[in-house]
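Every protein chain but one is kept in place in this view of the complex.
As written, the chains take the letters A, B and C, and residue 1 is the first residue of each chain.
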Amino acid sequence: MSSVLKGGRLKRTRRDVVNFISSLESDKRITLSTVLVNEAHVIALARCGAIQKPDARRILRALSSLEGYNFPGRNAEDIHVVIEDYVTKHTSRGVGGLLHLGKSRNDQVVTAIRMTLRSEIIELSDQILTLEFSILKSAKKHTATVFPGYTHLQPAQPISFAHYLLANCASLSRDVDRLSEAYRRVNASPMGAAALAGTSFPLNRRLIARLLGFDGLVEVSLDAVGGRDFALEILGNCALLASDLSRIATDLIFYSSAEAVLVSIPDEFASTSSIMPQKKNADPLELTRAKCAKIATNFNSALSIMHGLSSGYNLDYQEVTPLLWGSIDELKACLRILTEIMPRIAVDSKLSSRRYLEFTAATEIANLLVRKEHLPFRTAHQRVGSVARSALAQGLTFKDMKRSDWERALGRSIHPRTMSSIAEALDLDRHLRMYRTSGSPNPQETKRLISQELRSCARSRTRNARLEARLRRSMQELRAASKM
Amino acid sequence: MSSVLKGGRLKRTRRDVVNFISSLESDKRITLSTVLVNEAHVIALARCGAIQKPDARRILRALSSLEGYNFPGRNAEDIHVVIEDYVTKHTSRGVGGLLHLGKSRNDQVVTAIRMTLRSEIIELSDQILTLEFSILKSAKKHTATVFPGYTHLQPAQPISFAHYLLANCASLSRDVDRLSEAYRRVNASPMGAAALAGTSFPLNRRLIARLLGFDGLVEVSLDAVGGRDFALEILGNCALLASDLSRIATDLIFYSSAEAVLVSIPDEFASTSSIMPQKKNADPLELTRAKCAKIATNFNSALSIMHGLSSGYNLDYQEVTPLLWGSIDELKACLRILTEIMPRIAVDSKLSSRRYLEFTAATEIANLLVRKEHLPFRTAHQRVGSVARSALAQGLTFKDMKRSDWERALGRSIHPRTMSSIAEALDLDRHLRMYRTSGSPNPQETKRLISQELRSCARSRTRNARLEARLRRSMQELRAASKM
Amino acid sequence: MSSVLKGGRLKRTRRDVVNFISSLESDKRITLSTVLVNEAHVIALARCGAIQKPDARRILRALSSLEGYNFPGRNAEDIHVVIEDYVTKHTSRGVGGLLHLGKSRNDQVVTAIRMTLRSEIIELSDQILTLEFSILKSAKKHTATVFPGYTHLQPAQPISFAHYLLANCASLSRDVDRLSEAYRRVNASPMGAAALAGTSFPLNRRLIARLLGFDGLVEVSLDAVGGRDFALEILGNCALLASDLSRIATDLIFYSSAEAVLVSIPDEFASTSSIMPQKKNADPLELTRAKCAKIATNFNSALSIMHGLSSGYNLDYQEVTPLLWGSIDELKACLRILTEIMPRIAVDSKLSSRRYLEFTAATEIANLLVRKEHLPFRTAHQRVGSVARSALAQGLTFKDMKRSDWERALGRSIHPRTMSSIAEALDLDRHLRMYRTSGSPNPQETKRLISQELRSCARSRTRNARLEARLRRSMQELRAASKM
Partner (left out) sequence: MSSVLKGGRLKRTRRDVVNFISSLESDKRITLSTVLVNEAHVIALARCGAIQKPDARRILRALSSLEGYNFPGRNAEDIHVVIEDYVTKHTSRGVGGLLHLGKSRNDQVVTAIRMTLRSEIIELSDQILTLEFSILKSAKKHTATVFPGYTHLQPAQPISFAHYLLANCASLSRDVDRLSEAYRRVNASPMGAAALAGTSFPLNRRLIARLLGFDGLVEVSLDAVGGRDFALEILGNCALLASDLSRIATDLIFYSSAEAVLVSIPDEFASTSSIMPQKKNADPLELTRAKCAKIATNFNSALSIMHGLSSGYNLDYQEVTPLLWGSIDELKACLRILTEIMPRIAVDSKLSSRRYLEFTAATEIANLLVRKEHLPFRTAHQRVGSVARSALAQGLTFKDMKRSDWERALGRSIHPRTMSSIAEALDLDRHLRMYRTSGSPNPQETKRLISQELRSCARSRTRNARLEARLRRSMQELRAASKM
């Protein structure tokens, strides 16, 4: 137990117990935020007359010397008592002893976590956008690069590599949106809730909130300190983002396998084996996949910690915070590595001539049998399927099948124009241009979608910049108000 | 394999395999949505000239006879082939065989899930609001009912029972907000994405979307069918809601324990033991707690299913959907039971006279020693703590402590007015009125917050009603368009 | 509340509350076990003189008419009160009212779950062994069938398909062992613990245990009814088994992909697409993978339900049981489908002639450079790696590389015998026979391991049969004892 808390209700807490319960290591992350919270609180105490201005001034001076300070961090419960200790030592027992008036570690810690978290959210969001820009840049080059679209890990229909990239951008954009919506719930101030019930000093909670850059209050005092749904929500958003990144890693590991060889990853992002000299392993992608599985389960860990807890602050919450920072840090590392890898992925430019991929034209062949030969789709589907089956049985592909093969399957003659349409569909480069729906891999449509996505990312980036500017302004206001 | 899919690419699938992979049981939930999707799709096919109007009309007639139909559900892979089978049987092979033109089970199933899910979201949101209204009604009666506020499961400071209830409403309101934001991402149409790449028929995706009540498209076709982030997001929101409900259940189980006896639960919501005749167990609360733990982990299960999957539809997704319906159904059951229980909770009206709760006045006594005796807060905190310690050591409480006890602890004389202030703080009913901060348990403030929360719930309810009206209008538009 | 429990401590429980808390649906699984528990208990009651023999006889007659009975299952809390109701109705209030003497639903339900579970464990274990036998039968045919061994999803070294199969048997055998060890902890009797504290009737707990086929007691009464670690342990074992099955499914999905084409799955275990006529999807394998993810997370769900609960029975435990049955049922379905699929997997018999797989000989080439050319392994590793690199850069493989290429890489001349050794290593069929360590894919060694594994599986099967015989004997003893 810190010296500021000893000598009252309890005898000393044992050293080993303090070490066991100490959050100092994890508190390093919120040290600056905690100092700022103390400053804003002292300003509000002075403004409502709870403490004298000269005392406030002395405390604020001590606190400002603490910004950027790196606490030795030993034998203390947490950063809150360390700061009060420090202020008391650098002012006096009479003055430093006023610092904790009308507040509690309960509201202070959650306020500092929210402050640190909101900056992390903006940073995370910006890193997702950076990855998106890097992906979209690559997409621009590949709007006409044929790539197999898969379902069930089987080649399904021809798409372009750009279309594949765009699909991943679309899910990342939703991650950005979710973080932006959660930001509003994170950026509300608990300060003034004290332990759980507010205080009898007429503290202006909205003043404190404004000085700390919050957009509003977590109003009900018990709600402000009891519960961690804002952190759980971000952990949930991190889990969804991790799930999206993990899918990209999984795809690229398969696409770059010796069997698929659809893409290749630069040597500088691969490792070899210590024993098998021919190996080229996509190590950073495997680790991204694994780290993302871990991040995805951190939400579950946090929920389990919270299960069975009663209302009001419980020390159990302390174990939730490291999960939050852990998820965010790992995600940033994964985003950074993917941002480097994605634009350097080389696509095999000759995929359209791979024989086994001719089968991906099957749906379009069925479609044109509907249009040209007026078959019901289901009949066309079956006939094309049986042609595929007999081709495979002979080790052949669609291009090997002659008009007579098709006619045998259909049980009647086929118009020559139909045969030339089939040939056209089997030319996968031309195939892409046959798609006519909105959002399809048709190169024209893909270009439109890339432009649209770029504009959307730019808007998100601007929004993040505005949020950061807002935080900087409140910091200046806090500085100004400190000069009382 | 359904008859509509057999006879082409593959020989028959074994009966036991079909049973193993069949989703028919879970598809029951999306049968109506799937029929509507087929209707809108056929209208779009006819409008773009892909099929003839008379054929469309016959198909639509067959489909409309299917709304509300309960499929026998055996020996088929899924609802999609069952519907196509039905339509084919009720029209002809030539006409029914056109139904699947330009679409795939991949876009169809995810569209139907989104349609069913959006109604579930509105219903879930409404049920949360119903619970909130029921809680707030009870809160109105208890703005001055003293209740111990806990931290670390220890009585901390006096609050009111209304304040406790309000804190829970606040977190439920955030659940409502999250669902409302997620609704926007759920309510976008994948139809027209077909298997993953759109189609060569010039289908108007926006028309289909509008007829089905969607606000827009999931535009990129691969994104529209590959992935399930909309479902994961809702499972995440359900986990957070479950965490909130679980906390209420946990609280009430403790509050109604024979040791706490703060509240009592009506007999009709309790069970007795088969062997211990004196027992009164809060069974529905324990089950709510347990079910909520299960719901909270469903998100984790779904994330784990998705881990390691490549882009594009994978059959694994099929296992995610039952988790979604499971979480929602269990939540609705828990919400219903809590809505019944909450207003019937009886609070012990004499809590303010419980001796051991006098210690919850300690913070306020320290505060007034700061104000009246000009002690630094930290010093006051220690002195009050040592008085508490010596009182407890003698089996006494604060009210037993005389002026001399306080003076001994402070090491100096105390003004008589301070002593009367202490007495006032020890009167827990008056204590509540001493709180002066926004969001505190002061009864005046609590009344203001209740009104505010009621208005906010009313707004949310109106928003839900608007969403429902929008869905009804699109249904009418679909009906009208079906008459071609 | 059942009629047997009403009219005492509590007024009636509401109908909706009873439905919410009812476990009847899940209790169906333990109905027979519960009846048997009642029988053994009544015998023990009679033997210790707590009830009269004629009364016992009447109760036993009523109970025996219940074996195999299918309860309508509505409006009751659980099977326990339904049985007591039934017995009371079929005897008299005076006689039936004796049934619950000295026991509680708390010990009764957990005893019945353990009884049902132990049979499930034996069955599950037997099904794993059946899968193993089916795999080993296939392995016998493929001891010399070259197959690429992968690391990082990249071809690493040549193995045989039998070696691949054996590796999976090895992990399945550990699953069998774990279940067998857990069985001992499951098969201990809680009966006689009553609600949590035993009883004042001198019940012979060991007699009851023996009649019910248990090997011993869960002795400490509070421990016997409070907690569910035996169920959690089985859920954990199920998670590990699921993880093993999931890996097999994942492998086969990749091995049967259009890119790898290492194996093919019979049509009867595949499905086609509703739109893409060429598709052949390994649906049952994808579902196995997904179901296994779900099963793996059920353990987590159960742990989360248990978190934060106090000692002694809590109704929350009721939500753990369906997870247990769910995991077991899904595992049995997955085992059944894999047992059908595995022996029907066709391996491409010409894998040894695939050019890109020549690189898997690289480690052995490095090894022989150490042996024949006396290079340090690390140097050999690098030289072979650089040959691989230059081959790949030219679109060539190892067999295309001439002596001069190797000499250039090594920077010196190579003995002709070394070149012929390299050629030998590149003949992947001969390659397998070069492995000389225990447990390696050398066909001789593989045959030895198959025999060894077959013997081990046979031993496990015999052990299971002994356990079943033991259960049948206790059943006969119970029957005999019932005739008093």
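Heads up, the rule we're going with is that contacts are C-beta pairs under 8 Å (C-beta built on N, C-alpha and C of every residue); 3 or more make two chains touch, one makes a residue touch a chain.
Remember, predicted model here, so these are calculated numbers, not experimental data.
The residue from A:177, A:286 or A:405 that touches the chain not shown here is A:286. If you put the hidden chain back, the residue from C:33, C:88 or C:397 that touches it is C:88. Within the full complex, the residue among A:215, A:319, A:427 or A:468 touching the omitted chain is A:319. When you scan B:102, B:213, B:312 or B:385 for touch with the missing chain, the hit is B:385.
One of C:29, C:47, C:114 or C:152 touches the chain omitted from the figure, and that residue is C:152.
Touching the chain that is not shown, out of C:266, C:322 or C:439: C:439 (per the contact rule at the top).
Considering the complete assembly, chain C touches the hidden chain via residues 4, 7-10, 50, 84, 88, 93-102, 106, 149-153, 156-159, 163-164, 166-171, 174, 177-178, 181, 185, 192-203, 205-206, 217-227, 229, 232-233, 236-237, 239-240, 243-244, 246-247, 250-251, 254, 289, 292-293, 296-297, 299-300, 303-304, 306-315, 363-364, 367-368, 370, 375-379, 381-386, 388-389, 434-442, 449. The omitted chain makes contact with chain A at the following residues, 1, 4-5, 8-14, 16-17, 20-21, 77, 80-81, 84, 100, 103-106, 194-195, 250, 267-281, 283-284, 286-287, 289-291, 293-294, 296-298, 300-301, 304-305, 307-308, 314-319, 323, 333, 336-337, 340.
Counting over the whole complex, chain B has residues 151-157, 253-254, 257-260, 272-283, 286, 300, 303-304, 307-309, 356, 359-360, 362-363, 366, 381-385, 388 touching the chain that is not drawn.
By definition in this document, only the chains that are shown with their structure count from here on.
By the residue-number overlap criterion, the interface of chain B with chain C counts as same, with over half of its numbers used by both chains. Annotation: 23 Å between the Cα-based centres of chain A and chain B. Counting partners per residue, chain B has 4, 8-10, 84, 100, 106, 194-195, 250, 289, 293, 296-297, 300, 304, 307-308, 314-315 as the residues that reach two or more other chains.
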